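All protein chains but one are shown in place.
The letters A and B name the chains in turn, as written, and every chain counts its residues from 1.
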Amino acid sequence: MTRTYTPWFLLVVALALAAVYLFPLYWMYVTSLKTGSEIFANPPTFWPNSPNPGVYPEVWARRTMPTFLMNSVLIAGGVTAITVILGTGCAYVLARYRNVWIDIGLFCVLMLQVLPASVMVTPLFVGFNQIGLLNYPRTAVVLAAAAKAMPFFVVLVRATFMSVPRELEEAALVDGNSRVGAFFSIVLPLARNGILVCAILTFMSSFGEYIYSKSIIQSPLLQPASVGLSGFLGPNSTDWSSIMAYSAIYVTPILLAFVILQRRIVSGLTSGALK
Amino acid sequence: MSRFFSWLRDGVGFDILLVGAALAFLLALAGAPLLYNVLMSFQQVDMFTLGVLFRPFVGFDNYVAVVQQPEFWLVTRNTLIFVFGSMTGQFILGFALALFFAQNFPGAATIRGLFLVSWVMPGLVVGAIWSWILAGDFGVLNVILKGLGIIDANVFWKSDPNFSIWAVIIANIWLGLAFNMLLLSVGLAAIPRDLYEAAELDGANAFQRFWTITLPMMRSTIGAVLSLGLIGTLQQFDLFPALTEGGPANTSNVAGFWSWQLSFQLYDFAKGATVSVMMFLLVLFASIVYVRSTRHEVRG
Partner (left out) sequence: MQYTKLGLLAGLAFGALVAATPAYAQVTLKVWSIDGNDRPGIADTFSKEFDEANEDIVVEYRYIPFDELVNETLRAFATGNAPDIVSFDNPDFALFSSRGAMLDITDRVANSEIISKAEYFEGPLNSVTWDGKLFGLPKYTDTIGIFYNKDLFAKAGLTEPPTTWAQVAEYAEKLTDPANNVYGITFSARAGEEGTFQFLPVIQMSGGNADKVNTEGAAQVLDIWKSLIDNGYASRDVLSLGQWDSTGVFNSGNAAMAISGPWEIDRMVEDAKFDWGVALLPTIEEGGARSSALGGFNWGIMANTQHPDEAFRLLEYYVSQEDRLFPEFGNLPARGDIELPVTGIEKKDAALKVFQEQLQYAQPRGPHPEWQKISKAIYDAEQQALTGQMPAMDALNQAQTVIDGIFNQ
């Protein structure tokens, strides 16, 4: 079908769609600048009556954000590393064959992530306590969160491996490569983009890991930013402006990083469909 | 010895190693808690026995008690509505957006990246913001809908028993849209362009191309997205305490939230575990369907 719209029209539509979708993000920024009760004003104000940008430096200082953010990065990094290392191989195998064993494997992988984290915390806590892992709380959280993220990663990366033609791998084997060699030199590079996208998704979602961190990490020096955020919730009162400011400080860099990263990956994806 | 290594490097051992490592990890860190919960649903639990595995066995008493709770059928109904409503919305809108952004125009990739904002924002914040957007009096959604003339009076999304589940569904669709869109985009990108060109030359219109090329080639991705989407939707939690806390009168209470309520607000751990096992059974069924569907997948 020959398109009659110019690419610029599509761009405008895209921007409009993004604007609609990003409205909650905008609301987050705006709310951070409002005073406590203005949030509840009727009719709602789309721009604060007297913006208070001072809330940002205040929250930064009050909440030792550098420490929190560093911990978040460490935990997310650890989770992503374990997930990618263990999950990629598993996904490869689950994509390679089709038999009862694979079915069972895939099924197990899927079912093991069904329970919500809140229910898994107690037994994990008890278990970690038994083996003394609670003395290394961030490691414990990384392990627990990786177990949560892995099935998701495996299922998605398996779909990526499904698009790597078997013939290429067979050719490599015929050429004398071992299975290991074929895997690392042929299959993996071809699936690289899909794996990368999933790895980034895993990083981003484990950056916000909250439930395990909240219970397993007790020292404020080791807690990630998501736990720091919950500190604003009092038994009766909630400092919404500070919460939104904190969230803005936390969200903005990641979002920017992702937007930049994603461009490079997706351009790789779209330009090189496997021929 | 070298036979063993070559078995690992070149034979079936390689496969077993790769899958085994991951499965062992998962069994230890996810399988054990699962077992703990399933066991707990058949036992009598109190604060002193939280840390042990073997407690008084009560058979199916917990299950009977859960089904007899006045809110059981309402929660079941809500869960089904929530899951189908959310997944349909997320999938259709996600697919539409993925198709849209698959086209070539400047800035497509960058703008698409912005949609991941819902993944980056902390759950607490997303919940609070949607709570304000969906508020009856000072909420922006009503302002916009009234401005567009779609409604006359304010709709109390969170407080009207007829709408409360839809309030959570709307917020959840927003939340899950990005995930669906991004993954469907990756799947779309893997389809070779020349297939479309060939079809176009053969005279197929856009809809036919979609139906005969896009969908079948995306089968594996769609399957993954739907099954993961189902699991993720069932696990959705953050929106509930922020928006309605299951109310009014349990009209927006779903299995995931109810299980949490029972365990961590009412401190009835056995019932909470029981509800989570029931949820598990639902996913079991869906997973079997997914795994069987992968048999028809075409590789490469």
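The criterion applied here is as follows: a residue touches a chain if its C-beta (ideal position, glycine included) is under 8 Å from a C-beta of that chain, and two chains touch if they have at least 3 such contacts.
Since we're looking at a predicted model, the values are computed, not measured.
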Residue among B:244, B:259, B:274 or B:294 that touches the chain left out of view: B:244
Candidate in contact with the missing chain, chosen from B:64, B:266 or B:289: B:266
Residue among A:67, A:139 or A:230 that touches the chain left out of view: A:230
Contact set of chain B toward the excluded chain (per top definition): 46-52, 70-71, 131, 135-138, 156, 158-161, 164, 243-250, 261, 264-268
Missing-partner contacts on chain A, residue numbers: 35-43, 62, 121-122, 125-126, 129, 214-215, 218, 220, 230-239
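Please note the rule applied: only the chains that are shown with their structure count from here on.
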Interchain centroid distance [CA atoms averaged], chain A/chain B, Å: 15
Of chain B, residues touching chain A in the complex: 6, 9-11, 14-15, 17-19, 21-23, 25-34, 36-37, 50-51, 97, 100-126, 128-130, 132-133, 137-140, 143, 174, 177, 179, 182-183, 185-187, 189-194, 200, 205-206, 220-221, 223-224, 227-228, 231, 234-235, 237, 256, 259-260, 263-264, 269, 272-273, 276, 279-280, 283-284, 287-288, 290-292, 294-295, 297, 299-300
In the complex, chain A residues that touch chain B: 1, 7-8, 10-11, 13-15, 17-18, 21-25, 27-28, 31, 39-44, 82, 86-87, 89-90, 92-98, 103, 105-120, 122-124, 126-127, 129, 143-144, 146-148, 150-152, 154-156, 158-160, 162-167, 178-180, 183, 193-194, 197, 201, 204-205, 207-208, 210, 226, 229-230, 233, 240, 243-244, 247, 250-251, 254-255, 258-263, 266-267, 269-270, 273-275
